[in-house]
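Excluded from the complex is one protein chain; the other protein chains are retained at their positions.
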Amino acid sequence: MASSTAPTQNTSTLRARYQWRVVDIVVASVVAVAVGVVFFAWSAGYTGIAALTGAFPPLAGLYTGGWLIAGVLGGLIIRKPGAAIYCEVLAAAVSALLGTQFGLTTLLSGAIQGVGAELIFLLFLYRRWNLGVALLAGLGAGLALSISENILYNALWAFEWQLMYVVFASISGVIIAGLVSWLAVRALAKTGVLSAFASGRTADV
Amino acid sequence: MADHGNTPSAVSISAQGWSWRHAGRKTPAVRDVGLTVAPGERVLLLGASGSGKSTLLHGLAGVLGDEGQGEQHGSLTLDGRPPGEVRGRAGLVLQDPDSQIVLARVGDEVAFGAENQAVPRDQIWQRVRRALDDVGLEVPLDRSTSALSGGQKQRLALAAVLAMQPGLLLLDEPTANLDPAGVLEVRDAVGRVLDRTGATLVVVEHRVAVWADVVDRVVVLAADGGILADGPPGTVLTDASTRARLAAAGVWLPGHQPSVPTQLSSPGEELLTARGLSVARAKRGPAVLDGVDVALTAGSSLGIVGPNGGGKSTLALTLAGLLPARRGQLEAAPALSRGAGSSPHAWKSAQLVTRIGTVFQEPEHQFLTNRVIDELEFGPRRLGGTDEAAVRRRVDPIAERLRLTSLLQANPFTLSGGEKRRLSVATMLATDPDILVLDEPTFGQDANTWAELVALLAELIQDGGSLLAVTHDQEFTDALGSRLLRVADGRADVEVRP
Partner (left out) sequence: MSVDVLTPHLTGRLLPRANPLSKLFAAVLVTVVVMLSIDWVSAAVVLVSELLLLPLLGISAWQLLKRTWPLVLAAVVAAYGTALLAEKTGAVLLEFGPILFTQDSVNSGIAIGLRGLAIALPGIFLLTTTDPTDLADALAQKLRMPHRFVLGALAGLRLVGLLVDEWRTLGLARHARGVGFEGNPVARLRNFLGQGFGLIVQAIRRATRLAMAMEARGFGAGDRTWARESTFTRLDLWVCLAGVLIAGTAVAAAVWAGTWNFLIGAS
């Protein structure tokens, strides 16, 4: 089985680009779990901030970017269709298992937010993974989050407050989920732990 | 997979000019391996760090990945077929028990491989019981896999591959992370399994003595490609020139003790004293150890020994000022506290690093930057070292002493295991602490790194440093002339050395 160029190289590279390998599935799962654990710790130290935003609830939108990291980070690392949705839903499931107030709706929220990031990656046909795409994915997730939260939970807020919530969540999504994830993937690539992934082998992340 | 018989046929191995280069690396991990192993042979695979033993093993298991992950030349076959096509004929057991358990319950874990082979349900449970029986793991099938000891976990991993009825067992340093009792458990289980099934064995392990009685052939990979030596253990391990080359490669040979200086000074003044100390891992939950009385003195070393799970690491972390004492007293003498207060746990991080340095078992846990040089300079700079020249004067000799000078621009995470260990020790020495605490410093190290570390630590003690090491390694504590604190059954007793 000496290495050779397969005759059907086009189809095989296409498949390599879009099909999930076992290592993709397992690493996506564990990254989602790890992000879930990190944000469980984050929430534990959040009590003080929650009290502050209690006076002006739309400000809480600024904090929400943290919950969006799983999808953007997962998408940037795995680079496979569905990675953003899968990671975001699984991270949501972990936070549900570790204890959260939102019950089963966490899974729905996770799916919606994952879709927000996923759509951006899809828009670029899973071919572009630069900073701009990462920031847009963060924005997509932030918009998905804030619009769905406005419909599901903040439905009775006056419209201008809802709008502010969207703005704050989008900023948070771009900076925390987009920028931080992109920086994290770049640093991860340098450590060599991503050697099994295209994201770890290409320098132009 | 039609083979549901009780005794699977043993697998033969053939490698011809086989090389593998990981994607993104310039040089192959394994080069030019030519090897034929007959069915039922038991092979111990040796070689220097970096000679590609693990890569060869992973190649035999068919898990090196696709073209994106690397490039191969030559051929590697099991019974004449590529390993990737006959997964399940080879069963792979890895070093880290926690990274190879897949499921939550013991029974499910053992069944996993057979399920993947699409074995019918009623046969799966027969195989599960048989495999657990083979490795002597007598726990309920619904026991949580997280609740097992290290030795039990490795036997579980072995049972989990046995349920696939493999004709070839591939063991990648299966006992490197275990305490001495765990090592014997696993080794004996492997011996029993081979005697019953007659499967072929390839085991990679630094510590030759553990496996010398189980194997009937020793193969040594050369660092620059090809095979260095191949033959029965009696021949390979007694041949003078092979021995010399193996020793140079860092292989632990029976009857060969890495040479270290053992001139030790007499103990100096007391630095840290524990009286009636109780230690616990977390704020809630039970104390793991009660009534510990011990003192750390300048110019001496103390080894904390005993079986795993007894609270050795918790005690060390408490003495290191990282965990709060549950009850009792832990007091730093004025010579150590130097105005920072007598309770180490109350010290700020910056005060702690100049007084007590702790080297964790996993070096990566302590890496903070993305260059080796930044890692070394981090401590001195944090202590207010704005004077560039002073920082360099502090760091350069340490880098030199620990052979890190050529690696200063590298990312710490990309270093080899031995280099990471040296770096983690160096970062602690950079802030010149009075006490150095080490958690299992010699786990999984080859003989060269071991000797280097012991020599360095002996020097520190001679210079008046105080050393505390959690370890199973009796050669290590002997070489440093350590006093021993034996931890077992919730008690800690200072042992008098003969």
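Order as written gives the chain letters A and B; numbering starts at 1 within each chain.
Following the convention adopted for this analysis, a residue touches a chain if its C-beta (ideal position, glycine included) is under 8 Å from a C-beta of that chain, and two chains touch if they have at least 3 such contacts.
As the structure is a computational prediction, the values presented were derived from the model and not from experiment.
Checked against the full complex, the one of B:Ser51, B:Gln72 or B:Gln100 touching the unshown chain is B:Gln100. Within the full complex, the residue among B:Pro28, B:Gly70, B:Pro233 or B:Gly379 touching the omitted chain is B:Gly379.
Considering the complete assembly, chain B touches the hidden chain via residues 58, 61-63, 87-88, 90-92, 94, 96, 98-105, 107-108, 111-121, 124-125, 128, 144-147, 157, 160-161, 164, 281-282, 284-285, 317, 320, 322-323, 348-350, 352-353, 357-358, 360, 362, 364-368, 378-379, 382-383, 413, 427-428, 431. Contact between chain A and the unshown chain involves residues 20-23, 25-38, 40-42, 45, 50, 54, 57-58, 73, 77, 86, 90, 93-94, 96-106, 151-159, 161, 180, 184, 187-188, 191, 193-194, 196.
Basically, only the chains that are shown with their structure count from here on.
Between chain A and chain B, the centres computed from C-alpha atoms are 35 Å apart. Put simply, chain B touches chain A in their complex at residues 22-24, 65-69, 71-77, 82, 84, 370, 411, 413-414. Remark: chain A residues 1-3, 16, 21, 23, 187, 190-193, 195-196, 198, 200-201 touch chain B in the complex.
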